[in-house]
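The complex appears here minus one protein chain, its other protein chains still in place.
Then we have chain A:
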Amino acid sequence: MEHLAEQLSSIKASFILLGPELVLSTGIVVLVILGLIKKIQKTTLTAMSALTFVVAIAVSLALSRSMAQESAALFGGMLRRDSFSSYLGLLIDISGLLTVAMTWRRQQLQRALSEYYALLITITLGAHLLVMSVNLLMVFLSLEMVSLSSYVLAGFAFSRKGTEGSMKYFLFGSVSSAAMLYGFSLLYGLTGTLDFSLGEFTRPLIDHPSPLFFIAAFLGLAGFLYKMAAAPLHPWAPDVYEAAPMPVIAFFAVVPKLAGLGVLTRFTLALYAYGQSSFDWQFVLSLVAMLSLTVGNFSALWQKNAKRLMGYSSIAQSGFLLVGVAAFVPQGIHYMLFYASAYVVMNFLVFLYLQYFESLGCTTLESFAGSGKILVWPAVFLLVGFVALTGLPPTGGFTGKLFIFSSLWDAYQLSGKGVLLWLMVFGLLNTVVSLFYYLRIPFYAFVRSGEINAKPNYLTFENLLGLILVLGVLYLFFNPGLLMGWINKINFVL
(Lines give C-alpha, C1' and ligand atoms only; values in the text may rest on other atoms or scores of the structure.)
Protein backbone atom coordinates (compact mmCIF):
# COMPACT_ATOMS: atom_id res chain seq x y z
CA MET A 1 0.00 0.00 0.00
CA GLU A 2 2.85 2.37 0.90
CA HIS A 3 4.44 1.69 -2.46
CA LEU A 4 1.24 2.49 -4.33
CA ALA A 5 0.76 5.78 -2.52
CA GLU A 6 4.33 6.73 -3.35
CA GLN A 7 3.78 5.98 -7.01
CA LEU A 8 0.54 7.93 -7.12
CA SER A 9 2.17 10.97 -5.60
CA SER A 10 5.04 10.79 -8.11
CA ILE A 11 2.52 10.62 -10.96
CA LYS A 12 0.74 13.64 -9.51
CA ALA A 13 4.02 15.54 -9.35
CA SER A 14 4.74 14.59 -12.97
CA PHE A 15 1.41 15.96 -14.13
CA ILE A 16 2.25 19.40 -12.78
CA LEU A 17 5.46 19.41 -14.81
CA LEU A 18 3.50 18.34 -17.86
CA GLY A 19 1.58 21.65 -17.98
CA PRO A 20 2.07 22.74 -21.60
CA GLU A 21 1.27 19.27 -22.91
CA LEU A 22 -1.93 19.15 -20.87
CA VAL A 23 -2.94 22.53 -22.30
CA LEU A 24 -2.37 21.22 -25.83
CA SER A 25 -4.37 18.04 -25.12
CA THR A 26 -7.26 20.12 -23.80
CA GLY A 27 -7.07 22.23 -26.95
CA ILE A 28 -7.38 19.15 -29.16
CA VAL A 29 -10.46 17.90 -27.32
CA VAL A 30 -12.14 21.31 -27.33
CA LEU A 31 -11.49 21.79 -31.06
CA VAL A 32 -12.92 18.40 -31.94
CA ILE A 33 -16.03 19.14 -29.90
CA LEU A 34 -16.40 22.64 -31.40
CA GLY A 35 -16.18 21.06 -34.84
CA LEU A 36 -19.35 19.10 -34.10
CA ILE A 37 -21.38 22.29 -33.78
CA LYS A 38 -22.88 22.96 -37.17
CA LYS A 39 -23.10 26.72 -37.20
CA ILE A 40 -19.70 27.41 -35.74
CA GLN A 41 -17.82 30.39 -37.18
CA LYS A 42 -14.48 29.57 -38.75
CA THR A 43 -12.96 32.53 -36.90
CA THR A 44 -13.99 30.97 -33.58
CA LEU A 45 -12.02 27.83 -34.39
CA THR A 46 -8.97 29.87 -35.39
CA ALA A 47 -9.22 31.96 -32.23
CA MET A 48 -9.56 28.83 -30.12
CA SER A 49 -6.44 27.20 -31.55
CA ALA A 50 -4.47 30.45 -31.28
CA LEU A 51 -5.57 30.63 -27.65
CA THR A 52 -4.36 27.07 -27.06
CA PHE A 53 -0.91 27.93 -28.33
CA VAL A 54 -0.72 31.20 -26.40
CA VAL A 55 -1.70 29.47 -23.15
CA ALA A 56 0.78 26.66 -23.83
CA ILE A 57 3.57 29.20 -24.37
CA ALA A 58 2.63 31.06 -21.19
CA VAL A 59 2.48 27.88 -19.14
CA SER A 60 5.83 26.61 -20.39
CA LEU A 61 7.45 29.99 -19.69
CA ALA A 62 6.03 30.00 -16.19
CA LEU A 63 7.07 26.39 -15.68
CA SER A 64 10.66 26.88 -16.79
CA ARG A 65 10.92 29.87 -14.47
CA SER A 66 9.51 28.07 -11.45
CA MET A 67 11.29 24.76 -11.89
CA ALA A 68 13.49 24.10 -8.90
CA GLN A 69 16.12 21.82 -10.39
CA GLU A 70 17.76 21.75 -13.80
CA SER A 71 16.03 18.67 -15.05
CA ALA A 72 13.22 16.51 -13.79
CA ALA A 73 12.30 12.96 -14.70
CA LEU A 74 8.60 12.43 -15.31
CA PHE A 75 6.58 9.23 -14.97
CA GLY A 76 9.40 7.07 -13.72
CA GLY A 77 11.93 8.22 -16.30
CA MET A 78 9.78 8.00 -19.43
CA LEU A 79 10.11 11.72 -20.10
CA ARG A 80 12.58 14.34 -19.03
CA ARG A 81 11.85 18.03 -18.75
CA ASP A 82 15.04 20.05 -18.84
CA SER A 83 16.01 23.42 -20.25
CA PHE A 84 16.83 21.83 -23.63
CA SER A 85 13.39 20.29 -24.09
CA SER A 86 11.64 23.38 -22.69
CA TYR A 87 13.41 25.62 -25.17
CA LEU A 88 12.63 23.40 -28.16
CA GLY A 89 9.05 23.08 -26.93
CA LEU A 90 8.76 26.84 -26.82
CA LEU A 91 10.06 27.16 -30.39
CA ILE A 92 7.57 24.51 -31.50
CA ASP A 93 4.68 26.36 -29.84
CA ILE A 94 5.68 29.64 -31.45
CA SER A 95 5.77 27.90 -34.84
CA GLY A 96 2.30 26.54 -34.16
CA LEU A 97 1.02 30.01 -33.36
CA LEU A 98 2.52 31.44 -36.55
CA THR A 99 0.94 28.61 -38.54
CA VAL A 100 -2.46 29.49 -37.09
CA ALA A 101 -1.85 33.13 -38.08
CA MET A 102 -1.06 32.01 -41.63
CA THR A 103 -4.11 29.78 -41.79
CA TRP A 104 -6.33 32.62 -40.62
CA ARG A 105 -5.81 34.35 -43.99
CA ARG A 106 -7.10 31.40 -45.97
CA GLN A 107 -9.54 29.84 -43.52
CA GLN A 108 -12.50 30.29 -45.87
CA LEU A 109 -10.78 28.02 -48.40
CA GLN A 110 -9.97 25.30 -45.89
CA ARG A 111 -12.40 22.40 -45.58
CA ALA A 112 -12.74 20.58 -42.23
CA LEU A 113 -11.12 23.42 -40.34
CA SER A 114 -11.68 22.02 -36.85
CA GLU A 115 -9.99 18.72 -37.76
CA TYR A 116 -7.22 20.69 -39.42
CA TYR A 117 -6.48 22.59 -36.23
CA ALA A 118 -6.90 19.50 -34.07
CA LEU A 119 -4.31 17.65 -36.16
CA LEU A 120 -2.00 20.65 -36.08
CA ILE A 121 -2.10 20.69 -32.28
CA THR A 122 -1.70 16.91 -32.15
CA ILE A 123 1.54 17.18 -34.11
CA THR A 124 2.68 19.92 -31.74
CA LEU A 125 1.87 17.73 -28.76
CA GLY A 126 3.74 14.80 -30.30
CA ALA A 127 6.72 17.03 -31.00
CA HIS A 128 6.70 18.24 -27.37
CA LEU A 129 6.73 14.65 -26.13
CA LEU A 130 9.41 13.66 -28.64
CA VAL A 131 11.91 16.27 -27.47
CA MET A 132 11.25 15.20 -23.87
CA SER A 133 11.61 11.46 -24.46
CA VAL A 134 14.54 9.53 -23.09
CA ASN A 135 12.88 6.13 -23.39
CA LEU A 136 12.77 4.17 -26.63
CA LEU A 137 9.11 3.28 -26.12
CA MET A 138 8.20 6.92 -25.62
CA VAL A 139 10.30 7.93 -28.64
CA PHE A 140 8.43 5.44 -30.80
CA LEU A 141 4.99 6.47 -29.53
CA SER A 142 5.52 10.21 -29.88
CA LEU A 143 7.19 9.83 -33.27
CA GLU A 144 4.16 7.88 -34.48
CA MET A 145 1.90 10.55 -33.01
CA VAL A 146 3.67 13.16 -35.13
CA SER A 147 3.81 10.90 -38.20
CA LEU A 148 0.23 9.65 -38.29
CA SER A 149 -1.19 13.16 -37.95
CA SER A 150 1.24 14.47 -40.57
CA TYR A 151 0.15 11.86 -43.14
CA VAL A 152 -3.42 13.06 -42.79
CA LEU A 153 -2.58 16.75 -42.67
CA ALA A 154 -0.46 16.47 -45.84
CA GLY A 155 -3.64 15.67 -47.76
CA PHE A 156 -5.62 18.64 -46.46
CA ALA A 157 -5.58 20.44 -49.79
CA PHE A 158 -8.34 17.90 -50.73
CA SER A 159 -7.04 17.73 -54.27
CA ARG A 160 -5.70 14.94 -56.48
CA LYS A 161 -2.15 16.08 -55.88
CA GLY A 162 -2.73 16.45 -52.16
CA THR A 163 -3.87 12.84 -51.91
CA GLU A 164 -0.82 11.70 -53.82
CA GLY A 165 1.52 13.66 -51.55
CA SER A 166 -0.21 12.18 -48.54
CA MET A 167 0.25 8.64 -49.89
CA LYS A 168 3.94 9.14 -50.66
CA TYR A 169 4.51 10.58 -47.21
CA PHE A 170 2.74 7.59 -45.68
CA LEU A 171 4.68 4.97 -47.65
CA PHE A 172 8.09 6.47 -46.90
CA GLY A 173 7.22 7.25 -43.32
CA SER A 174 5.76 3.92 -42.32
CA VAL A 175 8.66 1.95 -43.79
CA SER A 176 11.26 4.09 -42.07
CA SER A 177 9.44 3.92 -38.75
CA ALA A 178 9.22 0.13 -39.07
CA ALA A 179 12.98 0.03 -39.69
CA MET A 180 13.50 2.30 -36.70
CA LEU A 181 11.42 -0.02 -34.54
CA TYR A 182 13.49 -3.03 -35.60
CA GLY A 183 16.61 -1.11 -34.63
CA PHE A 184 15.09 -0.26 -31.25
CA SER A 185 14.22 -3.91 -30.61
CA LEU A 186 17.84 -4.92 -31.30
CA LEU A 187 19.13 -2.12 -29.07
CA TYR A 188 16.87 -3.38 -26.29
CA GLY A 189 18.28 -6.85 -26.70
CA LEU A 190 21.86 -5.64 -26.66
CA THR A 191 21.53 -3.37 -23.65
CA GLY A 192 18.61 -4.72 -21.66
CA THR A 193 17.07 -1.34 -21.05
CA LEU A 194 14.84 1.04 -22.97
CA ASP A 195 16.03 4.16 -21.19
CA PHE A 196 18.90 5.51 -23.26
CA SER A 197 19.90 8.16 -20.75
CA LEU A 198 21.06 5.54 -18.25
CA GLY A 199 24.60 4.30 -17.87
CA GLU A 200 23.22 0.77 -18.27
CA PHE A 201 22.37 1.61 -21.85
CA THR A 202 25.80 2.90 -22.81
CA ARG A 203 28.02 0.56 -20.80
CA PRO A 204 27.46 -2.65 -22.82
CA LEU A 205 27.98 -0.61 -25.97
CA ILE A 206 31.39 0.56 -24.78
CA ASP A 207 32.46 -2.78 -23.29
CA HIS A 208 31.42 -5.12 -26.09
CA PRO A 209 31.03 -3.19 -29.32
CA SER A 210 29.61 -5.44 -32.01
CA PRO A 211 28.70 -4.66 -35.62
CA LEU A 212 25.12 -5.60 -34.77
CA PHE A 213 24.99 -2.61 -32.45
CA PHE A 214 26.08 -0.30 -35.25
CA ILE A 215 23.36 -1.67 -37.55
CA ALA A 216 20.71 -1.38 -34.82
CA ALA A 217 21.60 2.21 -34.00
CA PHE A 218 21.76 3.12 -37.67
CA LEU A 219 18.26 1.72 -38.23
CA GLY A 220 17.13 3.71 -35.19
CA LEU A 221 18.57 6.90 -36.63
CA ALA A 222 16.65 6.30 -39.87
CA GLY A 223 13.39 7.22 -38.17
CA PHE A 224 14.72 10.56 -36.93
CA LEU A 225 16.42 11.45 -40.19
CA TYR A 226 13.19 10.78 -42.03
CA LYS A 227 11.30 13.14 -39.70
CA MET A 228 13.94 15.81 -40.32
CA ALA A 229 13.84 15.26 -44.11
CA ALA A 230 17.60 14.68 -44.09
CA ALA A 231 19.29 12.70 -46.85
CA PRO A 232 19.17 9.77 -47.60
CA LEU A 233 15.58 9.70 -46.31
CA HIS A 234 14.43 12.89 -47.98
CA PRO A 235 12.60 11.91 -51.20
CA TRP A 236 9.16 12.52 -49.72
CA ALA A 237 9.84 16.18 -48.95
CA PRO A 238 9.50 17.86 -52.37
CA ASP A 239 6.35 15.91 -53.25
CA VAL A 240 4.65 16.65 -49.96
CA TYR A 241 5.70 20.29 -50.10
CA GLU A 242 4.29 20.71 -53.57
CA ALA A 243 0.94 19.19 -52.73
CA ALA A 244 0.06 20.41 -49.23
CA PRO A 245 -1.49 23.78 -48.30
CA MET A 246 1.02 26.55 -47.62
CA PRO A 247 0.57 26.89 -43.81
CA VAL A 248 0.94 23.11 -43.48
CA ILE A 249 4.25 23.17 -45.33
CA ALA A 250 5.53 26.04 -43.24
CA PHE A 251 4.61 23.94 -40.20
CA PHE A 252 6.20 20.75 -41.60
CA ALA A 253 9.41 22.62 -42.38
CA VAL A 254 9.84 23.52 -38.72
CA VAL A 255 8.00 21.40 -36.18
CA PRO A 256 8.81 17.78 -37.14
CA LYS A 257 12.31 18.93 -38.06
CA LEU A 258 13.00 20.47 -34.66
CA ALA A 259 11.42 17.52 -32.87
CA GLY A 260 13.50 15.04 -34.85
CA LEU A 261 16.59 17.13 -34.25
CA GLY A 262 15.97 17.26 -30.51
CA VAL A 263 15.61 13.52 -30.10
CA LEU A 264 18.48 12.86 -32.53
CA THR A 265 20.75 15.04 -30.39
CA ARG A 266 19.92 13.14 -27.22
CA PHE A 267 20.12 9.75 -28.93
CA THR A 268 23.46 10.29 -30.66
CA LEU A 269 25.02 11.78 -27.54
CA ALA A 270 24.00 8.60 -25.70
CA LEU A 271 25.38 6.41 -28.49
CA TYR A 272 28.57 8.37 -28.67
CA ALA A 273 28.93 8.04 -24.89
CA TYR A 274 31.00 11.23 -24.68
CA GLY A 275 33.57 9.99 -27.17
CA GLN A 276 34.05 6.58 -25.54
CA SER A 277 32.16 4.67 -28.18
CA SER A 278 34.28 2.70 -30.61
CA PHE A 279 32.05 3.68 -33.51
CA ASP A 280 32.61 7.10 -34.95
CA TRP A 281 29.13 8.64 -34.86
CA GLN A 282 30.66 12.00 -35.61
CA PHE A 283 31.71 10.59 -38.97
CA VAL A 284 28.22 9.23 -39.68
CA LEU A 285 26.48 12.49 -38.78
CA SER A 286 28.97 14.54 -40.80
CA LEU A 287 28.34 12.32 -43.79
CA VAL A 288 24.58 12.69 -43.44
CA ALA A 289 24.93 16.47 -43.12
CA MET A 290 27.14 16.70 -46.21
CA LEU A 291 24.77 14.53 -48.21
CA SER A 292 21.70 16.57 -47.16
CA LEU A 293 23.39 19.85 -47.99
CA THR A 294 24.52 18.70 -51.39
CA VAL A 295 21.36 16.87 -52.45
CA GLY A 296 19.08 19.66 -51.23
CA ASN A 297 20.99 22.54 -52.77
CA PHE A 298 21.84 21.00 -56.11
CA SER A 299 18.34 19.64 -56.73
CA ALA A 300 16.83 23.00 -55.82
CA LEU A 301 18.74 24.66 -58.64
CA TRP A 302 16.53 23.09 -61.32
CA GLN A 303 13.15 23.73 -59.69
CA LYS A 304 10.47 25.86 -61.33
CA ASN A 305 7.77 25.61 -58.68
CA ALA A 306 8.20 27.82 -55.61
CA LYS A 307 6.80 25.21 -53.17
CA ARG A 308 9.00 22.45 -54.56
CA LEU A 309 12.00 24.71 -54.31
CA MET A 310 11.24 25.22 -50.64
CA GLY A 311 11.03 21.44 -50.22
CA TYR A 312 14.61 21.03 -51.40
CA SER A 313 15.65 24.06 -49.39
CA SER A 314 14.28 22.41 -46.25
CA ILE A 315 16.45 19.34 -46.93
CA ALA A 316 19.51 21.57 -47.16
CA GLN A 317 18.55 23.43 -43.98
CA SER A 318 18.37 20.08 -42.15
CA GLY A 319 21.96 19.60 -43.22
CA PHE A 320 22.97 22.91 -41.67
CA LEU A 321 21.19 22.10 -38.42
CA LEU A 322 22.91 18.72 -38.33
CA VAL A 323 26.31 20.40 -38.64
CA GLY A 324 25.76 21.87 -35.17
CA VAL A 325 25.06 18.41 -33.73
CA ALA A 326 27.90 16.75 -35.65
CA ALA A 327 30.44 19.02 -33.97
CA PHE A 328 29.73 17.11 -30.72
CA VAL A 329 30.79 20.01 -28.51
CA PRO A 330 28.35 21.64 -26.05
CA GLN A 331 28.81 24.96 -27.80
CA GLY A 332 27.73 23.34 -31.07
CA ILE A 333 24.37 22.40 -29.58
CA HIS A 334 23.86 25.94 -28.29
CA TYR A 335 24.63 27.37 -31.71
CA MET A 336 22.38 24.79 -33.31
CA LEU A 337 19.56 26.04 -31.07
CA PHE A 338 20.34 29.62 -32.08
CA TYR A 339 20.23 28.70 -35.76
CA ALA A 340 16.99 26.79 -35.17
CA SER A 341 15.42 29.90 -33.63
CA ALA A 342 16.55 32.05 -36.53
CA TYR A 343 15.30 29.36 -38.92
CA VAL A 344 11.81 29.47 -37.41
CA VAL A 345 11.61 33.22 -37.99
CA MET A 346 12.96 33.28 -41.53
CA ASN A 347 11.09 30.17 -42.59
CA PHE A 348 7.76 31.69 -41.59
CA LEU A 349 8.70 35.01 -43.18
CA VAL A 350 9.28 33.30 -46.54
CA PHE A 351 6.20 31.07 -46.36
CA LEU A 352 3.95 33.93 -45.27
CA TYR A 353 4.75 35.84 -48.43
CA LEU A 354 4.78 32.77 -50.65
CA GLN A 355 1.21 32.23 -49.47
CA TYR A 356 0.40 35.88 -50.18
CA PHE A 357 1.77 35.62 -53.70
CA GLU A 358 0.10 32.25 -54.22
CA SER A 359 -3.26 33.86 -53.50
CA LEU A 360 -2.45 36.26 -56.36
CA GLY A 361 -1.66 33.35 -58.68
CA CYS A 362 2.12 33.23 -58.41
CA THR A 363 3.11 29.57 -58.10
CA THR A 364 5.95 29.14 -60.58
CA LEU A 365 9.11 31.20 -60.40
CA GLU A 366 8.37 32.91 -63.73
CA SER A 367 4.99 34.12 -62.52
CA PHE A 368 6.72 36.34 -59.94
CA ALA A 369 8.00 38.49 -62.82
CA GLY A 370 7.25 42.16 -62.31
CA SER A 371 5.61 41.74 -58.90
CA GLY A 372 8.35 43.75 -57.20
CA LYS A 373 7.26 46.92 -58.95
CA ILE A 374 3.65 46.82 -57.82
CA LEU A 375 3.83 44.98 -54.51
CA VAL A 376 6.98 46.64 -53.24
CA TRP A 377 6.86 45.72 -49.56
CA PRO A 378 5.84 42.08 -49.89
CA ALA A 379 8.60 41.55 -52.46
CA VAL A 380 11.19 43.34 -50.29
CA PHE A 381 10.22 41.33 -47.21
CA LEU A 382 10.37 38.12 -49.22
CA LEU A 383 13.85 39.15 -50.36
CA VAL A 384 14.91 39.62 -46.73
CA GLY A 385 13.59 36.14 -45.93
CA PHE A 386 15.51 34.55 -48.80
CA VAL A 387 18.68 36.46 -47.93
CA ALA A 388 18.35 35.14 -44.38
CA LEU A 389 17.88 31.55 -45.58
CA THR A 390 20.98 31.92 -47.75
CA GLY A 391 22.91 33.15 -44.75
CA LEU A 392 24.05 36.59 -45.82
CA PRO A 393 24.37 39.65 -43.58
CA PRO A 394 22.58 41.61 -42.22
CA THR A 395 20.25 38.82 -41.11
CA GLY A 396 19.99 36.29 -38.31
CA GLY A 397 20.69 33.51 -40.80
CA PHE A 398 24.22 34.82 -41.25
CA THR A 399 24.85 34.96 -37.51
CA GLY A 400 23.50 31.45 -37.05
CA LYS A 401 25.64 29.99 -39.82
CA LEU A 402 28.71 31.85 -38.56
CA PHE A 403 28.17 30.43 -35.06
CA ILE A 404 27.62 26.89 -36.34
CA PHE A 405 30.72 26.91 -38.52
CA SER A 406 32.85 28.44 -35.77
CA SER A 407 31.84 25.62 -33.42
CA LEU A 408 32.66 23.14 -36.16
CA TRP A 409 36.09 24.74 -36.53
CA ASP A 410 36.63 24.45 -32.77
CA ALA A 411 35.68 20.78 -32.92
CA TYR A 412 38.12 20.28 -35.77
CA GLN A 413 40.90 21.96 -33.79
CA LEU A 414 40.05 19.75 -30.84
CA SER A 415 39.90 16.39 -32.57
CA GLY A 416 41.78 16.96 -35.82
CA LYS A 417 39.40 14.74 -37.75
CA GLY A 418 39.60 15.27 -41.48
CA VAL A 419 35.89 14.67 -42.00
CA LEU A 420 35.04 17.80 -40.02
CA LEU A 421 37.21 19.90 -42.30
CA TRP A 422 35.45 18.39 -45.29
CA LEU A 423 32.10 19.18 -43.71
CA MET A 424 33.21 22.77 -43.29
CA VAL A 425 34.30 23.04 -46.92
CA PHE A 426 31.06 21.44 -48.11
CA GLY A 427 28.98 23.76 -45.95
CA LEU A 428 30.66 26.89 -47.22
CA LEU A 429 30.48 25.80 -50.87
CA ASN A 430 26.82 24.95 -50.45
CA THR A 431 26.10 28.38 -49.04
CA VAL A 432 27.37 29.79 -52.31
CA VAL A 433 25.28 27.35 -54.34
CA SER A 434 22.14 28.19 -52.36
CA LEU A 435 22.55 31.83 -53.36
CA PHE A 436 21.69 30.91 -56.93
CA TYR A 437 18.28 29.47 -56.22
CA TYR A 438 17.18 31.48 -53.20
CA LEU A 439 17.63 34.72 -55.09
CA ARG A 440 15.81 33.54 -58.19
CA ILE A 441 12.36 34.59 -56.98
CA PRO A 442 13.54 38.09 -55.99
CA PHE A 443 15.37 38.23 -59.33
CA TYR A 444 12.14 37.59 -61.22
CA ALA A 445 10.25 39.95 -58.94
CA PHE A 446 12.55 42.94 -59.28
CA VAL A 447 14.54 42.57 -62.50
CA ARG A 448 12.27 40.85 -65.02
CA SER A 449 9.29 42.78 -66.23
CA GLY A 450 5.91 41.15 -66.33
CA GLU A 451 2.24 41.61 -65.66
CA ILE A 452 0.71 40.91 -62.30
CA ASN A 453 -2.91 41.38 -61.50
CA ALA A 454 -2.82 43.14 -58.15
CA LYS A 455 -3.18 46.54 -56.58
CA PRO A 456 -0.61 47.91 -54.16
CA ASN A 457 -1.96 47.65 -50.66
CA TYR A 458 0.32 48.42 -47.77
CA LEU A 459 -1.99 47.85 -44.85
CA THR A 460 -2.53 44.13 -44.93
CA PHE A 461 -2.21 41.63 -42.14
CA GLU A 462 0.65 39.97 -44.01
CA ASN A 463 2.66 43.17 -44.02
CA LEU A 464 2.18 43.69 -40.31
CA LEU A 465 3.19 40.15 -39.39
CA GLY A 466 5.92 40.24 -42.03
CA LEU A 467 7.33 43.45 -40.57
CA ILE A 468 7.54 41.84 -37.14
CA LEU A 469 9.33 38.81 -38.57
CA VAL A 470 11.70 41.00 -40.61
CA LEU A 471 12.57 43.00 -37.51
CA GLY A 472 13.15 39.71 -35.70
CA VAL A 473 15.52 38.48 -38.41
CA LEU A 474 17.44 41.76 -38.40
CA TYR A 475 17.52 41.92 -34.62
CA LEU A 476 19.13 38.49 -34.43
CA PHE A 477 21.95 39.89 -36.57
CA PHE A 478 22.49 43.18 -34.78
CA ASN A 479 22.05 41.89 -31.27
CA PRO A 480 22.49 38.13 -31.09
CA GLY A 481 23.74 38.45 -27.51
CA LEU A 482 20.28 38.63 -25.98
CA LEU A 483 19.03 35.33 -27.39
CA MET A 484 22.46 33.73 -27.08
CA GLY A 485 22.63 34.67 -23.39
CA TRP A 486 19.32 32.92 -22.90
CA ILE A 487 20.42 29.86 -24.84
CA ASN A 488 23.75 29.68 -23.00
CA LYS A 489 21.83 29.09 -19.80
CA ILE A 490 20.61 25.82 -21.25
CA ASN A 491 22.56 23.15 -19.53
CA PHE A 492 22.69 20.12 -21.72
CA VAL A 493 22.82 17.05 -19.57
CA LEU A 494 21.60 13.76 -20.81
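Note that in this section a residue touches a chain if its C-beta (ideal position, glycine included) is under 8 Å from a C-beta of that chain, and two chains touch if they have at least 3 such contacts; residues count from 1.
Here is the rule we use: contacts and distances are computed from a predicted model.
Going by its UniProt record, the hidden chain of the complex is named "NADH-quinone oxidoreductase subunit K" among "Sugar ABC transporter permease", "NADH-quinone oxidoreductase subunit K", "Lipid II isoglutaminyl synthase (glutamine-hydrolyzing) subunit GatD" or "Glycolate oxidase subunit GlcE".
Considering the full assembly, A:Phe140 is the residue among A:Tyr117, A:Phe140 or A:Tyr272 that touches the omitted chain. Contact with the chain that does not appear here is found for just one residue of A:Thr163, A:Gln331, A:Ser415 or A:Thr460, A:Thr163.
The chain that is not drawn here is touched, among residues A:Leu74, A:Leu148, A:Leu392 or A:Ala445, by A:Leu148. The omitted chain makes contact with just one of the residues A:Phe75, A:Trp104 or A:Tyr188: A:Tyr188.
Residues touching the missing chain, restricted to chain A, are 136-137, 140-141, 144, 148, 151-152, 155, 160-161, 163-168, 170-171, 174-175, 178-179, 181-182, 184-186, 188-189, 192-194, 238-239, 242-243 (touch as defined at the top).
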